[in-house]
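Every protein chain but one is kept in place in this view of the complex.
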Amino acid sequence: MIKVGIIGATGYTGAELVRILAGHPDVKINVLTSRQYAGVAFNTIYPAMSGMVDQVCEAFDFDKVSEKADVIFIALPHKLSMEYTPGLLQRGKKVIDLSADFRFSDPAKYEAAYQHHTAKELLSRAVYGLSEIFTEDIQKADLIGNPGCYPTSVILPLFPLLKQGLLEVKTIIADAKSGVSGAGRGASLATHFCEVNESFKAYKVGTHRHKPEMDEKLGVAAGKPVDITFVPHLLPITRGMETTIYADLSQKVSHSDIRQCLTTFYSGRGFIRITENQRPPDTLQVRGTNYCDIGFVIEKTGRRIIIMSVIDNLVKGAAGQAIQNMNIMTGLDEARGLKMVPYAL
Amino acid sequence: MIKVGIIGATGYTGAELVRILAGHPDVKINVLTSRQYAGVAFNTIYPAMSGMVDQVCEAFDFDKVSEKADVIFIALPHKLSMEYTPGLLQRGKKVIDLSADFRFSDPAKYEAAYQHHTAKELLSRAVYGLSEIFTEDIQKADLIGNPGCYPTSVILPLFPLLKQGLLEVKTIIADAKSGVSGAGRGASLATHFCEVNESFKAYKVGTHRHKPEMDEKLGVAAGKPVDITFVPHLLPITRGMETTIYADLSQKVSHSDIRQCLTTFYSGRGFIRITENQRPPDTLQVRGTNYCDIGFVIEKTGRRIIIMSVIDNLVKGAAGQAIQNMNIMTGLDEARGLKMVPYAL
Amino acid sequence: MIKVGIIGATGYTGAELVRILAGHPDVKINVLTSRQYAGVAFNTIYPAMSGMVDQVCEAFDFDKVSEKADVIFIALPHKLSMEYTPGLLQRGKKVIDLSADFRFSDPAKYEAAYQHHTAKELLSRAVYGLSEIFTEDIQKADLIGNPGCYPTSVILPLFPLLKQGLLEVKTIIADAKSGVSGAGRGASLATHFCEVNESFKAYKVGTHRHKPEMDEKLGVAAGKPVDITFVPHLLPITRGMETTIYADLSQKVSHSDIRQCLTTFYSGRGFIRITENQRPPDTLQVRGTNYCDIGFVIEKTGRRIIIMSVIDNLVKGAAGQAIQNMNIMTGLDEARGLKMVPYAL
Partner (left out) sequence: MIKVGIIGATGYTGAELVRILAGHPDVKINVLTSRQYAGVAFNTIYPAMSGMVDQVCEAFDFDKVSEKADVIFIALPHKLSMEYTPGLLQRGKKVIDLSADFRFSDPAKYEAAYQHHTAKELLSRAVYGLSEIFTEDIQKADLIGNPGCYPTSVILPLFPLLKQGLLEVKTIIADAKSGVSGAGRGASLATHFCEVNESFKAYKVGTHRHKPEMDEKLGVAAGKPVDITFVPHLLPITRGMETTIYADLSQKVSHSDIRQCLTTFYSGRGFIRITENQRPPDTLQVRGTNYCDIGFVIEKTGRRIIIMSVIDNLVKGAAGQAIQNMNIMTGLDEARGLKMVPYAL
């Protein structure tokens, strides 16, 4: 059994880690930390899990956490993560950080988007945890910078196509829509039911901090700097993210060329599903699961491709992918504990 | 491995059976039937399950179905079920019928609420599949009349209290609220998104056919005829049912008396959770799971009790309980394949 | 033109007052106050009203407000209202208070449910603003305690029946369901989209402060003390409230007797609509309007009646009824400025 700890267990991402790990056959959740709820039973905060999860939250302590757990998931806001990570690595732990702190290779890009980085030296050691793409590095890693939800939905469909040089890099536009859980559990006017319900709107147009993250990783695929247009929108649903991506094709390709590029690249990777018959993927069909469903259409003129991807922002976009990375790091099947059959509705 | 078949697999209840059974470790889904979709792959109708379920739907045939499966779930509308059931029983199959056709002991009550019953002789053989209450009979049964969703939400909290004589039977009122999936997959104006969204209303006041079903079973507990007041309402959510029940107490009892009555009756039955601290249960906390959460408050005067129960109408209210019954009938742990950890959100 | 001021204009109730008054042909909004947003244009807080409302919020000041306005709506939390009201009345203003501070006749009941009352002497001067019931008193009033949303939905259908002695007072149960806007604009976990969406639950069972308000006013109708059972629930919709009321009939009455009791009592009052053919009313059909739709069913046994009422909690349950009261106080037609045609969807 893998002994795991979750730092910051009571936010939405932390709770989703708990939910999935509680059902993972090879995992024992040994420690849950929470500043706000230290001493409180996790299932009084999330009564949904009564009878399934009976840990009591505790305050973070390097030694206690390290004693109890071998794999540590950090589900804290950025900036806090980099305070905890070095000490855990020093104690020989594997760390999977779900904040932005270890996603960037280039500290300057991180600092431009977030703030001063206090553990820069770890950035080269950290592996970007896009499970299907950086698998080999993840296998050897002891520090994972788990991808943001938007980058996951954007990079998974684009990476193979960029690598094969099929897209005009300068023309890439990603129009993304996220459910509200992506905003976290903190109460704010922006997440008030009455402000979101029956509403749809863009936000942080041209300024969202997931964009430089995408650009850096897409640049790896393209072999040159990438600067996409990215516009996030807020959807009145709890879970789910859809991204519609537009790009000019760099050469004449058929529908089956694109399909083959994707299916070859993702061969054997069960969480990536390419839809049949140009069917647009639906967030509802991946709700609560680790799937990323991808569909695409080439315009009649052959000039432009439209690619659509859907994920559950809390699962493949956060906790699920983190656990997939744990599986890969520990030599388990990547799908272990993650084979939730999706709802039909 | 238990070989199962699902008759009427493409409605919402059928699909929910498929979803849960696809993840059941001791089950093999061997046959799915559908009149409308015979010859069509199930996962083209429900693409959510691509990669998880790969059966093709077929037309119903007594011999083929009986050859492939030992336990048959019937997820057809009432009236159709009683046409299929006798032939399957004759072939030695165990039948779990999710329609109303085998829920009643008294054929007259069935016929008053539904229509002429063409297999009356089976009613005494059929066991009412309220898993926690009629467990012993279920163990021995080969025909289960799986309870309606509303009756499940009403009978589970009331049965122990009535049996112990704690309630004034004539004062019982159940105010129930159901998600839209209870109406099934058929397209109708009543289930049109724009008619349901931002709407709340009662329906079938005093005429819903689940009421005589409740009355008959509550009568078993009370030891005398029961005629409750029952009002269903339609909630603008997909899954979930909440019932608030009002009754005068027949004697002076404390909060802990009631609690003890319930916890004793349901001792060892993990799917029944009594909330702590008079916390009202929340449909969201049982979404997608087989739980029935129950909370209650005694009025300060001590005169009246208010009991609240929540279930997922498609799981504990239909497919989940059917599978729980299959587990009981086949000697498995009742929770086998049903330990879905609930979402926190 | 009636010159009006709104104290606390930026909460949801205040904003709804602004919305409706901005379209009122005989009203000029002369002053909007807000502690939080003093100096800020109202339409930057509520951009929906850009081009319709161009006032700038200001800090409250007795003299300034009294100079600019003749009718003052107070949309502040209880306790604050009673600090502002005496000074405004002294300056000869008409005050319509939407908090609980002036709803009770009996200060003891107020203090039991809320807190110490610092302007008790005004309680006998204040008129309870249930427009259709206390019309004559409202005409002469200069201080209105505008009813709570739940009491409005409960008292309107019950008052005529109780007055006529048709109900067994001790058996009255009100199962009420409210949209989220009733909780106000303040950010909290309880109103977070992800906690409400796809959720339904009771809250404050037996402890909600609207219950003593109902009891006091229903007591006026019944001519004796009333102590109903009241359970509020939270609906995942923005606007709307449905209350299903159960009561034993005190005598043998027909459907048309009840109908006549209601239609006679509400004769000429256009905002009360009694549904035809026992159709349960639907919150969607009163959304955004000042209507209260009422339906009812008598059980076949003739013993119990089930009454259903729906309102928009922000309109008939708050701002709309306040404006209706202003109309009555100032001699206008009660429907002036309130004839919004309801959406079909």
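Each chain gets a letter, A, B and C, in the order it is written, and its residues are counted from 1.
Here, a residue touches a chain if its C-beta (ideal position, glycine included) is under 8 Å from a C-beta of that chain, and two chains touch if they have at least 3 such contacts.
The shown structure was predicted, so the numbers you read here are calculated from the model rather than taken from an experiment.
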Task: Full-complex contact with the absent chain, from A:V31, A:I237, A:V253 or A:A318 - done: A:I237
Open item on the list: In the whole complex, not just what's shown, which of C:R91, C:R273 or C:R303 touches the removed chain?
Closed with: C:R273
TODO: Could you tell me which of C:D97, C:D175, C:E198 or C:D215 touches the chain that is not displayed?
DONE: C:E198
Task: Missing-chain contacts mapped onto subunit B - done: 12, 180-181, 185, 187-189, 191-194, 196-198, 236-238
Task: Where the missing chain touches subunit A, by residue - done: 171, 173, 175, 177, 194-195, 197-203, 205-206, 227, 229, 231, 233, 235-240, 242, 244, 246, 278, 280-284, 287, 295, 297, 299-301, 304, 306, 308, 310, 345
Task: Footprint left on subunit C by the chain that the document does not show - done: 12, 15-16, 18-20, 22-23, 44, 46-53, 181, 198, 238-239, 270, 273, 275-276, 279, 282, 284-286, 288, 291, 339-345
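Note that only the chains that are shown with their structure count from here on.
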Open item on the list: Between subunit A and subunit B, how many degrees of rotation does a Cα superposition need? Round to steps of 5.
Closed with: 180
Task: Computed distance of Cα centres, subunit C from subunit B, in Å - done: 39
TODO: Return the distance between the CA-based centres of subunit A and subunit C, expressed in whole Å.
DONE: 46
Open item on the list: Multi-chain contacts only, two chains or more: what residues does subunit C have there?
Closed with: 194, 197-198, 236-238
